[in-house]
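Structure record follows, encoded as structure tokens.
Excluded from the complex is one protein chain; the other protein chains are retained at their positions.
Showing chain A:
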Amino acid sequence: MSIARSGGLRSHTPELAILLTLIAAPVVLPHLGFSIDLLTRVLNWGLIGLGFDILFGLAGLLSFGQAAFYGAGGFVTAYLLVSGTLTSVWLALAAGTISAGAFGLIVGWLAVRRIGIYFTMITLAFGQMAYFIENSPLSHYTGGENGIPGVPVPMLGFGEHAIRVGAGLPMYVLFAVIFFGGYVLARRIVCSPVGAILLAIKENTARVAMLGHNVPAYKLTAFVIAALYAGLAGGLLGSFQSYMPPDAFALETSGQLVVQTIVGGANTLIGPLVGAAVWLWLRDNLQLIPGLSTLWKLVLGIAFIVLVVALRRGICGEIIHWWTERRTLSARQAAEAVTETIEAGRGAMEASSRKQRDTTLPLPSPATADSDIALEACALARHYGGLKAVDGVSFKVRAGTIHAVIGPNGAGKSTLFKMLLDEVSPTSGHVLLFGSQVTGHGVSRTAQFGIAKSNQLNQLFPNLSVRKNLRIAALARCRGPLRIDLLRTADSLVEVEAQIDAIMALLNLARRADTPAHILAYGEKRRLEIGMALATSPKVLLLDEPLAGMSPSERAATCALIRDIARTCTIVIVEHDLDAIFGLAERITVLYEGRLLADGTADEIRSNQQVQDAYLGGLHAHEPA
């Protein structure tokens, strides 16, 4: 039923490849113009790059301030050693790394509140701030523009038998070991639930929050991880060149890291390392060529622009893409063929045949009697300036029922819906879920309370497979808003996988488990949209126009699906298809121009003269709105 989970030797191929490369590099590469010291430097950049790639490549957060943490780690380490506070280089490295992480926590706390351009500018500005702090107010400790000379190298062992890790090959081995450890850890992080959620954040931040994950906290986690890696690399830099230079803090350093990551390939972990190799090799070797000595960076700059314009994946990214493309091409073509069949209408039949199967969902059954109120809107109002989109609407949704909200366009249905899960905060009034207040907690807390919504417009993670889409949702229920479980694999939670399998069976998507969401047929995407809301095991499920854009047979199948779901959770539905609504809903709330017009059973609403006048404008109820 489910695909092979991680494990076995094959899944460790990247680690083995890295290990072999690290061993072979000092033997092979010196013939190609890489000195041992150059390789050590490349590893140092690669080490910051591991953290940066988790921040930028995985989570999509472009920071131009990594120099702040590189420098902080470096100068704390160097100061502790040179001032004699600590004698063990290892302890000093640990202290430096932790300081960089703590600094990252503060800067990140401010930066992750903002997105896109703002995030980049804030990180850049804090990077500059760190540079000036090092340069002036703290120059007594950091040496200002002179930096800190005389940083000792680490020792292995104790007392008489301690071995000095000298320059050259020993230093390379030390850096290689640390880089390898860092790489293994980074790959664990990428494969962990946290890594999966960070990737989803890059794909569609709003949906991750709506599923119940604490998005800012996860971003902050990535930020601190990146700062820790940068701090460790900074500490090692001082030890490597027995001198801690102030340009570690320079904007140039952050920029170089970004360029190297793009050149090597973001979201590959080793991309920054490869980019650094290219950068440093060009610098060292082009400088030797007369006439080109000053042009190496110009060449790099042009190459960088070309990469950003045309080959967005970078060197490693293109290779990995080519490789996976070759392996998965047939699978993708098959998936696209299925999509075409479904789109052509022939798939509709098997979609409706799905209904025969009776799947039980591992959802918490509503532990409440029929008469209980699941969701209550109390005088909800939302005003936009003078416009009263929703004006004092109250209604109650009984547990275990299907409750419809209808009204002509502009009646305030969507705004009301958004207020029900606190996506939009009401101007006044509040929402109660089983008697406890929901309003004011924000959309992701609300999701954790047990309100899920499937959107009118699909909010999927387009590049993730169906299984991974559902996994992001199911992880929210089982792990809560935030858990930093960096070392477990994302697919190792048995109850989550069982939940995903059950939902894929219910939605007839099991065959498409490994198909990226963007390849799915429209009807399948709609089902996945509902499935993601369902995978969070909600107490109340909000469906915003679930039938929009569907063919008649797909509508019938989806209505059957909604009835299935209603056996295990309360449903509130907004829909323009009144036929479907009168067939599905037990109670109906009618909105008109932001106010509550009527609220009652389907039969009451059907025969309500006011509703017919205001909403249907004298037309019969079967006219689609």
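Just so it is clear, a contact is a pair of C-beta atoms (placed from the backbone, for glycine too) under 8 Å apart; a residue touches a chain by one contact, two chains touch by 3 or more; residues count from 1.
By definition in this document, contacts and distances are computed from a predicted model.
When the unshown chain is looked up in UniProt, the name that turns up among "Inner-membrane translocator", "Succinate dehydrogenase/fumarate reductase iron-sulfur subunit", "Sugar ABC transporter permease" or "Two-component system OmpR family response regulator" is "Inner-membrane translocator".
Within the complete assembly, A:S136 is the residue of A:S136, A:T341, A:S428 or A:S607 that touches the hidden chain. Which of A:Q66, A:T120, A:Q499 or A:T558 touches the hidden chain is settled by the complete complex: it is A:T120. When the omitted chain is restored, the residue from A:L58, A:V259, A:L282 or A:I451 that touches it is A:V259.
Here the missing chain is touched by one residue of A:L251, A:A505 or A:A548, and it is A:L251. Within chain A, the residues in touch with the undisplayed chain are 56, 60, 62, 64, 110, 113-114, 116-118, 120-122, 124-126, 128-129, 132-133, 135-137, 139, 251-252, 255, 258-259, 262, 294-295, 297-298, 300-302, 304-305, 308-309, 312.
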